[in-house]
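Let me begin by handing over the structure; questions about it come next.
Shown here is a partial selection of chains from the complex, left in place.
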Amino acid sequence: MTDPQQLPALQRRLAEFAAARRWQPFHTPKNLAIALSVEASELLEIFQWLTPEQAAAVMTDATTAPRVEDEVADVLAYLLQFCDVLGIDLLAALAAKIDRNELRFPRPDDTTG
Amino acid sequence: MTDPQQLPALQRRLAEFAAARRWQPFHTPKNLAIALSVEASELLEIFQWLTPEQAAAVMTDATTAPRVEDEVADVLAYLLQFCDVLGIDLLAALAAKIDRNELRFPRPDDTTG
Amino acid sequence: MTDPQQLPALQRRLAEFAAARRWQPFHTPKNLAIALSVEASELLEIFQWLTPEQAAAVMTDATTAPRVEDEVADVLAYLLQFCDVLGIDLLAALAAKIDRNELRFPRPDDTTG
């Protein structure tokens, strides 16, 4: 990953893609939250009947690997568009959340095995 | 966003956080896909009874704004951890998906406003 | 609805259907909870880009009406199988929940229109 602007660049591509096709009226915050949830379920669906061993091997299977990549892309796409429409800085939100979690779940003392 | 490595840096922080607390056994691909879906629903839940106007204003409301940021962070956290555990390049997956969508949904001829 | 035993009868048909096809090993409580969530999302997906007016008319549209019926059936199917596998009395659980809700959300004084 050498391009420092991939995340904002992808966010812009998504916004232009939707604008060029006049999709913005559909891209309300509530609809985007629904779409994100639906895509997360489509990703989960790939795993629903898999054993833990089959689940661990999804990226080595020629049928499931492209499906997983496709759904992961769809989840990120809607997450980025949701944040774009509401003016949320996604990476800052996660950095702040990890900071808060480090206080809520203090690192245990790690002197024993 | 001036730090070119924020996404990989966050991914590393999340991995170290889980390792320090011995959470990796729980972080199987299937469990992470479940957790991602659950967090996407928690984000959607904020909107479930809101009118379109209220939904558009969630980031200006002192009660809902932090909740939305918190859930958006949780969704990205599990998406990053899912990709990390399965060795998926998340940004490359989305870039490829947008490329495919540009073929599936060709840009309409846009000579009028 | 004249058959007093439709719900238990349907639950039995679903159990026999799965047994005849040797599907029970897949029907663990966790997998059934996943499947239920996935089907609920498939139902929601029908509505994701619809306006409130279009949403209200889904059962009058020849394309969406069968899809909605199909997904509603799938949601109930997995809910019944989930309860069957765990020995939960679904109707008793809902009756008890409504009782609890009547205490949590007391009926407002309703002397005016």
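Chains here go by letter, A, B and C, matching the order in which they are written, and residues are numbered from 1 within each.
One rule holds in what follows: a contact is a pair of C-beta atoms (placed from the backbone, for glycine too) under 8 Å apart; a residue touches a chain by one contact, two chains touch by 3 or more.
All values derive from a computational prediction rather than experimental measurement.
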Give the total number of copies in the whole complex, keeping in mind that only 3 of the identical chains are shown in place. 4
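The criterion applied here is as follows: only the chains that are shown with their structure count from here on.
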Specify the angle of rotation obtained when superposing subunit A on subunit C by their C-alpha atoms, rounded to a multiple of 5 degrees. 180
Computed distance of Cα centres, subunit B from subunit A, in Å: 3
Give me the residue numbers in subunit B that touch at least two other chains, ranges are fine. 34, 37
Under the definition above, what is the set of subunit C residues touching subunit A in their complex? 26, 31, 34-35, 37-38, 40-42, 44-45, 47-49
Interface residues, subunit A side, partner subunit B - complex: 1, 4-8, 10, 13-14, 17, 20-21, 28-30, 33-34, 36-37, 39-41, 43-44, 46-47, 50, 52, 55-56, 58-59, 68-70, 72-77, 79-80, 82-83, 86-91, 93-98, 101-102, 105, 107-108, 110
